[in-house]
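Here the complex is missing one protein chain, while the rest keep their positions.
Going in written order, the chains are labelled A and B, and every chain counts its residues from 1.
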Amino acid sequence: MKRLHMALLAALVSASPVLADEEAELVINGDLHIVTRAPAAPHLEGHLDEVISGWVFRSDETQALQMDDFDNPGMVFVDRAMEVWNTVDGSEGKSCASCHNDPAESMKGIRAVYPKWVESAKEVRGIPAQVNDCRENRMGAKPWKYEGNEMAEMEALITLQSRGMTVDVAIDGPAQSTWERGKEIYYTRYGQLELSCANCHENNFGNMIRADHLSQGQINGFPAYRLKNTKLNTVHDRFKGCVRDTRGVPFKPGGAEFTALELYVASRGNGLMIEGPSVRN
Amino acid sequence: MASGVKPRVKVPKTAAAGEAVVIKTLISHEMESGQRKDKEGKVIPRSIINRFTCDFNGQNVIDVTLEPAISTNPYFQFEATVPETGEFVFTWHDDDGSVYEDKQSITVG
Partner (left out) sequence: MTFTRRETLALGLGAAALSVLPIHARAATWDELIAEFTGGAAMADTGITLTAPEIAENGNTVPIDVAAPGATAIMVLATGNPTPPVATFNFGPLAASQAASTRIRLAKTQDLIAIAKLADGSFAKAQATVKVTIGGCGG
């Protein structure tokens, strides 16, 4: 049975025609130099030598869209989130700005270290969980859907304040057991196709899966504006799509499993830079 | 008016007299093509931006007729001649009759 599945994957995956310029350098707005290749973190020893941003695997045209903030269609949604940031919502008469003032100051560096252990909540949380905590407990507002547009756009606004900073999520201390859980999920085969994250994104990055150029599945570019659905997408939304493509039943966006997986996958990108909101296919 | 429609325009702040400047515009809009069906199999009615214009001090730069084959969040890039200090006016015309407008001034020095 296992052999059959390996044969199936081998049939799906083929060597890559040269699609993208893999030597291209990502410079945003002519002045922000983004590291798209970095030595892999020590915990990846025996798995990966180098970590590579998903930007490298995209076509020239898609790469170009991320090199200018006006050409990047994700930025219009960051503008929209900035209006939401300043708009009072909920029973407490507060907006995000009431407590956090200017996101350029208050949110700088946040995205580079999330998901992280939140002591007050006694759990590892991604940014969306923190946003909803604020909405429910400080603003008295309704929580947003974890994979909805409002959440993706707010996360993009927060992410932008860390763009160009090096991903550095903690995997030890109180976060360690969650990280271990995420790692276990990463290497577990799911769905009728019995594919793990690693089958595609560790063993076959750079190869083609039908017409797609497989990347390492790095998440430093999220939220990502996808040409496919022409909106900003959260990490959990993308995970959901991946699991569904294995013909499996996805975990719940915002739930413990995807949060653990997000921490683990983020840690595989330690050393790369935050790119979000990025542009992907 | 369709919800959440937001225009973005990039125009230089200054130019030399008679200079050609690059203009980029984008508006957040679904551009529902009229070709798609909902879960019940009913055709989702067409709802697009059908016309985009750019004028400078009352003179036309570009006037575009858009069809459903223009992507979601319509984007245009083009060049305008700036003869004097003045104001660019951009309009996007929605199928539902709404007109979204943005204005950007530019100084010739």
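Rule of thumb we're sticking to: a residue touches a chain if its C-beta (ideal position, glycine included) is under 8 Å from a C-beta of that chain, and two chains touch if they have at least 3 such contacts.
Keep in mind that what you see is a predicted model, and the values were worked out from it rather than measured.
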Among A:78, A:127, A:242 or A:260, single out the residue that touches the unshown chain. A:242
Note that chain A touches the chain not displayed via residues 12, 19, 58-62, 64-65, 200, 208-212, 214, 227-230, 238, 241-242, 244-245, 281
Missing-chain contacts mapped onto chain B: 20-21, 33, 35, 55-56, 59-72, 74-83
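Basically, only the chains that are shown with their structure count from here on.
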So what's the Cα centroid distance for chain A and chain B, whole Å? 31
Mind pulling up the chain B residues that touch chain A in the complex? 4, 6, 8, 10, 24, 26-28, 71-73, 75
Chain A residues touching chain B in their complex are 70-71, 73, 75-77, 79-80, 230
